[in-house]
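Left out: one protein chain. Kept in place: all the others.
Every chain is named by a letter (A, B, C, D and E) in the order it is written, and numbering of its residues begins at 1.
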Amino acid sequence: MSSERADRGAAYMATLDPGLEGALRKGMAPIAPDFADMMVEFGYGEMMSRPGLDPKSRQFVTLGILAGLGHPVDQLKGHINGALSVGITPKEIVEALMQVAIYAGFPAATNALRVAKRVFAERGVSPLPSSGEN
Amino acid sequence: MSSERADRGAAYMATLDPGLEGALRKGMAPIAPDFADMMVEFGYGEMMSRPGLDPKSRQFVTLGILAGLGHPVDQLKGHINGALSVGITPKEIVEALMQVAIYAGFPAATNALRVAKRVFAERGVSPLPSSGEN
Amino acid sequence: MSSERADRGAAYMATLDPGLEGALRKGMAPIAPDFADMMVEFGYGEMMSRPGLDPKSRQFVTLGILAGLGHPVDQLKGHINGALSVGITPKEIVEALMQVAIYAGFPAATNALRVAKRVFAERGVSPLPSSGEN
Amino acid sequence: MSSERADRGAAYMATLDPGLEGALRKGMAPIAPDFADMMVEFGYGEMMSRPGLDPKSRQFVTLGILAGLGHPVDQLKGHINGALSVGITPKEIVEALMQVAIYAGFPAATNALRVAKRVFAERGVSPLPSSGEN
Amino acid sequence: MSSERADRGAAYMATLDPGLEGALRKGMAPIAPDFADMMVEFGYGEMMSRPGLDPKSRQFVTLGILAGLGHPVDQLKGHINGALSVGITPKEIVEALMQVAIYAGFPAATNALRVAKRVFAERGVSPLPSSGEN
Partner (left out) sequence: MSSERADRGAAYMATLDPGLEGALRKGMAPIAPDFADMMVEFGYGEMMSRPGLDPKSRQFVTLGILAGLGHPVDQLKGHINGALSVGITPKEIVEALMQVAIYAGFPAATNALRVAKRVFAERGVSPLPSSGEN
């Protein structure tokens, strides 16, 4: 019945991370499989995949919200990864997260940058010039 | 001594709103003029004007942080205005703020959209097709 | 296509406040009518109207979230009103909001109680014994 | 002097978890034993044990506050456990926490559901039908 | 029964603002008089009046919490007033609130400084050198 939404959501999720939908569904299976459906169908299928805003801009908004709130660390990690996947550069991610210091304080920015550091290490990318100072 | 930072900050602020620096300095004059200096010199002159991220993307991050936190209403209003000034369309702003519902809840998104409605009315713009809303 | 969800959402909203859906749609009409659809169809039609939890308990959860976050004042007002509509007594609402002090601090509880005072006055109800307060 | 409050608080805590008071007092003993007293005497003895709201409803409010705030993970874990103890079913807890997505965003709800998953596993209960779909 | 706590709380409140207890009790009378009792007896009588920390330091902690959270505007206003009453200078208050920018962002600090500006105006004090502001 809701397969169109689900397909569109799954497709959007795959652009962020091919394993995202599977991990979400697996994590929620023993407790709230309907919640995973909602994430896929509504979160990604109805909202994030709307045509009025490009995926890069959506990721910048998402990074801002998650880093500003501070507590959703796993989601921030996932969306830093997703930001890389939609073509945002490591340097742009770092700039976005540094900027969090102005609007939500240095601790929120610092902790977000630490999360980014872990994601970058896992993906083997760096925001620094290749000659790699420091 | 810090005139280069101040000039760069003032120039960046002017791209968001020609009256922004003046309003900030006037508001802080009777209580904390140094704080206005910090906003101009550090906030805008050192951080926001860094070349590594374009102004549109910075505004998307800022909208995300402010709408997600929920309480900084005046700053959200100012940065929705600034988003329009750097070329983000009303429709893109609406999409960005709708998306806040996913990551910070519908109330945060609803209240942010209401602020946008006021800014759009003041500037005489609309996110809806010209043939009319709904 | 989504009429079943929309109908179920509208019906649930009506149990909280007969004017809620209309006010939501009117407020969002000039800026984000799709967002109103999402609230009705997803928020109320898919989530809040799920059969696994009774409406009173859902309102208690909602009061806790909104009062704890502190910034969504209009939504808290609406859901205090909705709590009365689904049969929660004024006294129970007061008890729930007082309890917010333990988990989110006295200021959050105080401000929520002030909102409740306004709602109770509008509806002509009181949490105190009829012989009078204090 | 405050033994009546302390007794009432201890009794209420025991209904949530027989080991709760002991764990609290042990944890605070080397640093702030008075703080443990306040939790028992004021938090539970004066506030939570008030007769005007039943323990189930109090737990729903508490789950809403803690899941909405996002950062008090240990307390959320404790109160999910307490919710089970006062007779809220695993399925009702899941419904309550899913609903957090509407008012505080999907990340807050997701993280709360993950905490519930751990509590359910520890207590050997499940919110799903026993045939265990998904 | 609890008169010692109540007296101690009332005395502490009076050092912050002679009208504080009365305003609190009056505001809560029609809805939650017990909550006012708790504020006086527990909040001020048991916690704030503890001898282990001087009133000035307690006000600095309180200003940090309230300004950092951002949403409790009325309470921040009250405690800026209370800070003046216990001998913190307008300039020290401004410094404390400016510092909020580092740990919770410039918007939180800006909004707190605006509240301070109103309190200072009401009390006829200024944080600036008497020869005048910048």
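Methods note: a contact is a pair of C-beta atoms (placed from the backbone, for glycine too) under 8 Å apart; a residue touches a chain by one contact, two chains touch by 3 or more.
Small disclaimer: the values here were computed from a predicted structure and weren't measured.
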Checklist outcome for this item: Checked against the full complex, the residue among E:A6, E:A29 or E:I65 that touches the missing chain is E:I65
Checklist outcome for this item: Across A:P33, A:G52 or A:P127, the one contacting the chain not displayed is A:P127
Checklist entry - Quick one: which of A:A10, A:A83 or A:A116 touches the chain that's been left out? => result A:A116
Checklist outcome for this item: Against the hidden chain, chain C presents residues 101-108
Item to check | Hidden partner chain, residues of chain E it touches | outcome: 43, 47-48, 50, 52-53, 56-58, 60-69, 72, 75, 91-92, 94-96, 98-104
Checklist outcome for this item: Absent-chain interface residues of chain A come out as 69-71, 94, 97-98, 101, 105-111, 113-114, 116-117, 120, 126-128, 133-134
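Methods note: only the chains that are shown with their structure count from here on.
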Next on the checklist: Please identify which of A-C, A-B or A-E repeats the interface of B-D; the criterion is that more than half of the contact pairs agree.
Outcome noted: A-E
Checklist entry - Compared with chain D, which chain's mean CA position is the farthest off? => result B
Next on the checklist: Roughly how far is chain B from chain E, centre to centre by C-alpha average, rounded to an integer in Å?
Outcome noted: 30
Item to check | Per-residue multi-chain contacts in chain A, two or more chains | outcome: 34, 38, 43, 47, 50, 65-66, 69, 72, 75, 101-104
